[in-house]
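Only a single protein chain was left out; the remaining protein chains are all shown in position.
Showing chain A:
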Amino acid sequence: MEKLVIAGREFNSRLFLGTGKFNSNEVMEQSILASGTEMVTVAMKRIDMDNKEDDMLKHIIHPNIQLLPNTSGVRDAEEAVFAAQLAREAFGTNWLKLEIHPDPRYLLPDSIETLKATEELVKLGFVVLPYCQADPVLCKRLEEAGAATVMPLGAPIGTNKGLQTKEFLQIIIEQAGIPVVVDAGIGAPSHAAEAMELGASAVLVNTAIAVAGNPVEMARAFKAATEAGRQAYEAGLGLQADNFIAEASSPLTAFLNK
């Protein structure tokens, strides 16, 4: 399997994990390890940044894992830029998952503020991974602004509905010059496999693992599915049956053989 490279760093795993919604920090840690992930995002609002012994953080930090603080809770670009600078200092990393969702119900990202903040944060030296709408034009604009990846949503956060935005994700993947990480909405390993088969560079999963009956087993299932989907993509999928339905008894091109 090809390695994933983001901002010069290599990743063996194409599965990224979120850390909310688990029933304990211990189960979260075991899930992280079981998933084989090398990129884990954590909401800075959940962490006591003055406390070096913060219990949640202790269960996330691991030598192979790139910590990816996220700005969940901020409502505009200005707040995001401020929070990012604190996160950089507190967590000792310039990697950042940019999340600006002023709508607290569906947690949908604000495209305008996300683009503004990306421009600003790139100038400040951050490796910016913005959570964004599955909007192909926006994704190109984020790329031009210097984003390290784009992270378009498959469906609203926490809904487990899968790739509702599939048509747009395909365009985004086709056009992207940077890695495309499908974030939000991935509710089952089959969704992760589907995203990888489409050619996504990686998937980010949280709710589907955290709220599973057995999160650790589910983390393993996602690991397998993500790898399978990627392998299938690299192997080259066979012909898709529905493109070949038109072999009718009187072919449209029969006149050519006359």
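Note that contacts are C-beta pairs under 8 Å (C-beta built on N, C-alpha and C of every residue); 3 or more make two chains touch, one makes a residue touch a chain; residues count from 1.
We adopt the following convention: contacts and distances are computed from a predicted model.
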Looking only at "ABC transporter permease", "2-iminoacetate synthase", "Pyruvate dehydrogenase E1 component subunit beta" or "Fe-S cluster assembly protein SufB", the name UniProt gives the absent chain is "2-iminoacetate synthase"
Per the definition of touch given earlier, which of A:Val122, A:Val211 or A:Ala228 contacts the omitted chain?
A:Val211
Looking beyond the chains shown, say which of A:Lys52, A:Arg105 or A:Lys258 touches the absent one.
A:Arg105
Of the residues in chain A, which ones touch the absent chain?
20-25, 44-49, 73-75, 78-79, 82-83, 86, 102-106, 158-160, 207, 210-211
